[in-house]
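What you see is the complex with one protein chain gone and the rest in place.
Let's turn to chain A:
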Amino acid sequence: MGCSKKVAYNSRQVKLMTGLLLLLPGLIVLFPVQAWALQTHGAPEGIIVHQMAHVFYFGALVYLFWDLRRTMSQGRGWKFLQIFCLLMMLWNILAFVGHQTHLIMDAADFSHEFGYLSSMMLGPFSATKLINYFARLDHLILVPALIFLFLSLRSIYRSTAEGEDS
């Protein structure tokens, strides 16, 4: 049984403790140190947040794909939506990897000598460079993914008129 023993203080002791408590803020102001009251955001934070967003987006697409597979197996529109999820997951991976390779590479890997449209990726080509190059073509995955999204919604919309997919 946790019975605590009460300690009785007299009025003098109480007054002393009150005085010490009032003195503490004054001592803190008189002797300042580095407080770290506000967190700063350095340069890498943007790309990290963006990459985390890609991971989050990827995770959300995985969940959506899994749930669609689980609950929406009937109907062509839902199949298209699942393909959209797969392609978007792939796009996320590609974008994520593209961003990562971009961090590794530097300005010396590119040549803008003949203008922007004539820009070149300079060799020798490592895997990082090649992956980065292909990552720049991410629309080749993103556009088909959105085509499937479009087909999916159109199919679902049409099928609701026939009362099949809803």
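We adopt the following convention: contacts are C-beta pairs under 8 Å (C-beta built on N, C-alpha and C of every residue); 3 or more make two chains touch, one makes a residue touch a chain; residues count from 1.
Assume contacts and distances are computed from a predicted model.
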item	value
UniProt protein name of the chain not shown, from "Maltose/maltodextrin transport system permease protein MalG", "Glycolate oxidase FAD binding subunit", "GerA spore germination protein" or "histidine kinase"	"histidine kinase"
Touch with the omitted chain, as defined above, among A:105, A:131 or A:149	A:149
Residues of chain A (touch criterion as defined above) contacting the omitted chain	46, 49-50, 53-54, 56-57, 59-61, 63-64, 67, 71, 110-111, 116-125, 133, 136-140, 142-143, 146-147, 149-150, 152-154, 156-157, 160-161, 166
